[in-house]
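Just one protein chain is left out here, and the rest sit where they should.
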Amino acid sequence: MMKAAIFGASGYTGQELTRILSGHPGVKLVAVTSRRFTGQKVADVFPSLQGLNTLQYQDAAPAQISQESDVVFLALPHGVSMNIVPEFIKAGKKVIDLSADYRLRDIKTYETWYGKHASAKFIKNAVYGLPELYRPKIRKADFIANPGCYPTSIILGLAPALKKKMVDVSTIIADSASGVSGAGREPLTGSLFCEVDGGFKAYKVGKHRHLPEIEQELNVLAGKKFAVSFTPHLLPVKRGILSTIYAKLKKDISLADLHALYSAFYANEKFIRICPEGVYPNISSVTGSNYCDIGLAVDPRTKRVIIMAAIDNLVKGAAGQAVQNMNIMCGFREDAGLKIAPLYP
Amino acid sequence: MMKAAIFGASGYTGQELTRILSGHPGVKLVAVTSRRFTGQKVADVFPSLQGLNTLQYQDAAPAQISQESDVVFLALPHGVSMNIVPEFIKAGKKVIDLSADYRLRDIKTYETWYGKHASAKFIKNAVYGLPELYRPKIRKADFIANPGCYPTSIILGLAPALKKKMVDVSTIIADSASGVSGAGREPLTGSLFCEVDGGFKAYKVGKHRHLPEIEQELNVLAGKKFAVSFTPHLLPVKRGILSTIYAKLKKDISLADLHALYSAFYANEKFIRICPEGVYPNISSVTGSNYCDIGLAVDPRTKRVIIMAAIDNLVKGAAGQAVQNMNIMCGFREDAGLKIAPLYP
Amino acid sequence: MMKAAIFGASGYTGQELTRILSGHPGVKLVAVTSRRFTGQKVADVFPSLQGLNTLQYQDAAPAQISQESDVVFLALPHGVSMNIVPEFIKAGKKVIDLSADYRLRDIKTYETWYGKHASAKFIKNAVYGLPELYRPKIRKADFIANPGCYPTSIILGLAPALKKKMVDVSTIIADSASGVSGAGREPLTGSLFCEVDGGFKAYKVGKHRHLPEIEQELNVLAGKKFAVSFTPHLLPVKRGILSTIYAKLKKDISLADLHALYSAFYANEKFIRICPEGVYPNISSVTGSNYCDIGLAVDPRTKRVIIMAAIDNLVKGAAGQAVQNMNIMCGFREDAGLKIAPLYP
Partner (left out) sequence: MMKAAIFGASGYTGQELTRILSGHPGVKLVAVTSRRFTGQKVADVFPSLQGLNTLQYQDAAPAQISQESDVVFLALPHGVSMNIVPEFIKAGKKVIDLSADYRLRDIKTYETWYGKHASAKFIKNAVYGLPELYRPKIRKADFIANPGCYPTSIILGLAPALKKKMVDVSTIIADSASGVSGAGREPLTGSLFCEVDGGFKAYKVGKHRHLPEIEQELNVLAGKKFAVSFTPHLLPVKRGILSTIYAKLKKDISLADLHALYSAFYANEKFIRICPEGVYPNISSVTGSNYCDIGLAVDPRTKRVIIMAAIDNLVKGAAGQAVQNMNIMCGFREDAGLKIAPLYP
C-alpha cells in the first residue's frame, strides 16, 4: 500500500480527500494535519467518517509528514501552500497541491492576481493536473498543480470546440454557478445558511481569481491569446458547479455533428459523459462523483453554441481530480477509488 | 371599494394575487375560480391564508364573474385565457391577463411559438403591462397583457442601456435562473423536491417561449430588429429570478457613469432599486416584494457590460406587477397594497 | 408618531424589528445601534431594506438613545441586556427586552442556567410579554420581557389543555424543531449552509436554556410545579418553529371536543389560528407573519393528546411579538404593523 498524507485536512476539500482515500484499494492514509483541530479525531470533526478513519489531526511539520508518506496532498489556502510544497519536492515525494499557487505558469500573472510568490522557481516543476488534456505529462510528473473548480468545468467544456477552432474566441462568455462548499468551511457570514438559502447572486464579476487560470488554458487550447468574460454565482446547494458557456460559431454546425465531435473527443475518458442530444447536465446528476457531464446546444438564430458542463466542485473540481492525478502518476488504474456512483436524489 | 375577481386562482400566481389583494386598501376580492378545487375554501387549499380570506373557489362562468366584479385578473395557462378574456372586455370590465396570450403584438410570432390563437383580434386592445416603460398607456387602458417573469427582469435590466444605445445589440446574452414556483403548482415530476433540491440545470436552451416576448420589447427599446440568446435555468429555490445579461459596449464607460445613468433613468420608479456600485442583486433581497433590484458591472478587459436584475417571479414577475397595473389603471396610488417589505432572511 | 429605537439592530431579530416597524403606521424608527456595523447604513448591511430605511447603525450610549426615543427595543444577547435595560427604565421609557435576562422571575433559576445577573432587582418590574396570557398586565406595563421563541410555541400550544386540567403534567414532552435564524447571524461553523442543509439533528437535549422559561409558565398555567422534557432540533430552513407536544389525557376527549375547546379559548385572538380537525400546522404557512397555528390530535390507542404549534421564530417568536406588546402598551391596535400575510410558497 502506498502511504498518503493530507496537509490541511479539516476543510471541505481535505475531508473529501479523506472520504475518497478511505475507499481507495491501493492507498493507506497515514497522516492528516490541521491547526484548528490538532489532537481531535477526524471522526469527531466529521462524524460521517466514524468507522472509516481512525486518525487524529496533527500539527506536524512538513519534514515529519515527509518521512511517513509517499504522496502528499496539500489542501491549503493559496499563499500557504507555496511555503510548504518545496520541502516535499526536495524530499522526493509525489506532491499534489490543490491550491492555486503553482497553476499559473506566468509568475507576473500570479502576482497580479494573488500577490507575492514565495517559491516561484518551483512553478516550472508543476504539471497542470487536468488529466483529459495533460495525461502524458502527468504520468511522468512528481508535482501536480491541481486545477481550480470553475476552470475544470469551463476548460473541459470548451476544449473540443477550441481544439477544432469552431468558435470566435473573442465572444466567449462563461456564466458559472457554484455550491457553497466552494467557499470552504471557514465561518463566514456570507456562507451562513440564512444568507444563502433561497438566494442566488453573482459575485466578483469579471474579477474572480480563477479567471487567469481559465484564460491560460483556453489560450493554450486555441493557440492564441484572448480574454474571456467569467461570472461566478453562488448557488443555494452544498456541492456542484454548472458552467453555461456561450460563443459565436465560426461556421454553421448541426447539433448532431457537434455532439459527435464532442463524443469522439472524449471517447476514451472515463469521467466525461456527453449528455444525449437535447439533454442538459444537472449538477445533482454528478453529486459525489468524479464525473464531468457536458451538454450541448446550437442556437441557429444567433449562431451561438451553448455548452454546459457540470461537476461536483469537491470531487472533479478538487479532491477527486487530485486522486485521479495520483492514480496516473503512481500507476494505479485511473479510476481506482473513484468508482463512486453519483448520489441521486 | 372596487370589486375584484381572480379567474384561475388556485395556482401559485392566483394564490399570490389573493395574498396581495388581501392587504390592498381599496379592493375587495369578491370571487375566485378554480376547476380543481371548486367548493373548497381558499384557506383550506392554502392554510397560510386562513383568517385573511373567507372565499371558496367556484367554477363560475365568465358572465357571472363579470356581473360581480369591476376588475378581473386571469391567472390561467396560455391558450385558456384567450377563450375567456373577450367576454370580460365586451362587458366593459378592466381586465388583466397574466397569461402570454396577448403579449405578442405580431400574431404570426404568437402562433409560431404558442399555436393557434382563438381571439387574435383582441391583441391590439392589449397594453403590455410593464409600468416603467408603458405607464401612460396603462393609465388609459382597459386591458393589460401582464408581462412574463423572465422578460420583466431582462427588459428592465436592459432598458437604459438600449435607450441610450450603449451596446452592440447583436451581442446580447441573457442567462437567467428561476425558482421552481415559475413552473406552477401542477404536480410534475420535474418540480418534485427530490428532483430540484441540490440541483441546477439549464432547460429549453434557446427555445423558451419567453424569447419572442423578450425580443419584441428589446427591439422596441433599441428601435431595430435583432435576436438575443436566452438560457433559462432551474434554481432550487421557491421564488426569484436573476438574469445576468451580457453585451459589448459600443464605447467605454466607467462604472460610475453607468451607475449614474441607470439611477437617473429609474429615478422616479418606486419598485426599481439600483444597487450601490460593486454590489450585485440577490434574489433573496426581493423575496415577497414587488422590487426589481439591478446591479451593474463593467469589464474593461472584454469591453462588456454585465447587468444583473433580480425579481420575485410571483410578485414583480406576475401578481405584484398585475396589481401595480391595476393601481395605475384604476387611479390608486401605484404602490397601494404593494408596500410589502422583502422577507429576509 | 411615536419614536422607537432598536439596541442591537444588526442581528436577525434586529433586522426583523426594522422590517416590521418600517410598515407600522404609528411608529417612526429613529435610531438603530450595532457595534459591528457602526457607521454603515442599514440598507448596506441588509439590501432587502433599501428604500425602506435610511438610518445608519450607531454605537450610541443608552443615554443618547434614551433622549431620542419613546420606546426602546433591545435585541441584544442575554447577559448584555441586563447592563443597559436599567438606564432606559430609569429614564421612563417603554422598554421591550428580547433577551432572556428578565424572563425568569426566580433569580436563582436564572443564575443556575445563565450565570450572574447584573440588575436582578429589575426583574420584578418586567411583565412576561405573551399577550394571549398576560394582556391586562402588558397594557399597564412599562417594561416587557419578551418571550423566547421555543417557549412561545410550547406555552401557547399547552395553555388551554393546562388551564382545563386535561392532562397528566408529569407526562409532558415537547419535541421542537427550529430554523437556523434562531442561532443568530454570528458566523458559527454550525450555522454554515453546508453544515445545515440536508441535515436534521437534536441539540442540547434536556439542557436548553429555554427549559426553565417553559416550565415557569407551564407551572403557572397548571397551578403546580413539574418538570417537562424538551428536545430542540435544528431544521434546514431559515425561519420557523414547530413544537410537537405529547401528554397523557386524564380522561377521554373526542377530537371534536378538544378542537372546540381550543377554538373557544383563543376565540378573540387575532394571531392564533386553530387548524381544522385533521389538519396539522406547517411552519411554511406562518412564515413572515405573527401567527401561531395550532393543530390537534387525539390518540385513543395510547390516550395521549398531541398538540402541534407553529410560529415564525423571528416574528411571533421574537420581533413580531415585541411589536404586539408595544402596540398593547402604547395604545395602538394590537395588529398595527402586523397585518403581514404569511409568504407562501
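Residue numbering begins at 1 within each chain, and the chains themselves are lettered A, B and C in the order written.
Operating definition for what follows: contacts are C-beta pairs under 8 Å (C-beta built on N, C-alpha and C of every residue); 3 or more make two chains touch, one makes a residue touch a chain.
Bear in mind the structure is a predicted one, so any value in this text is a computation, not a measurement.
A.B. asks: Which residue among C:154, C:283 or C:322 touches the omitted chain?
C.D. replies: Answer from the full complex: C:283 touches the omitted chain.
A.B. asks: Based on the whole complex, identify which of C:34, C:244, C:290 or C:321 touches the chain you can't see.
C.D. replies: C:244
A.B. asks: Tell me which of C:39, C:198, C:223 or C:331 is the one touching the absent chain.
C.D. replies: Within the whole complex, the residue contacting the unshown chain is C:198.
A.B. asks: For the chain that's not shown, point to the residue among B:185, B:270 or B:339 touching it.
C.D. replies: Hidden-chain contact among the options goes to B:185.
A.B. asks: By the contact criterion defined above, which parts of subunit A meet the unshown chain? Give residue numbers in ascending order.
C.D. replies: Residue positions of subunit A that touch the missing chain: 12, 15, 19, 22-23, 44, 46-52, 181, 198, 238-239, 270, 273, 275-276, 279, 281-282, 284-289, 291, 293, 339-345.
A.B. asks: What does the interface between subunit B and the hidden chain look like in terms of residue numbers?
C.D. replies: Touch set of subunit B with respect to the missing chain: 12, 180-181, 185, 187-189, 191-198, 236-238.
A.B. asks: Could you list which residues of subunit C touch the chain missing from the display?
C.D. replies: Touch set of subunit C with respect to the missing chain: 171, 173, 175, 177, 194-195, 197-203, 205-206, 227-229, 231, 233, 235-240, 242, 244, 246, 280-285, 287, 295, 297, 299, 301-302, 304, 306, 308, 310, 345.
Just so it is clear, only the chains that are shown with their structure count from here on.
A.B. asks: Express in whole angstrom the distance between the two chain centres, defined as the mean CA positions of subunit A and subunit B.
C.D. replies: 38
A.B. asks: If you average the CA atoms of subunit A and of subunit C, how many Å lie between those two points?
C.D. replies: That pair's centroid distance is 45 Å.
A.B. asks: Among the residues of subunit A, pick out those that touch two or more other chains and give their numbers.
C.D. replies: Expected reply: 194-195, 197-198, 236-238.
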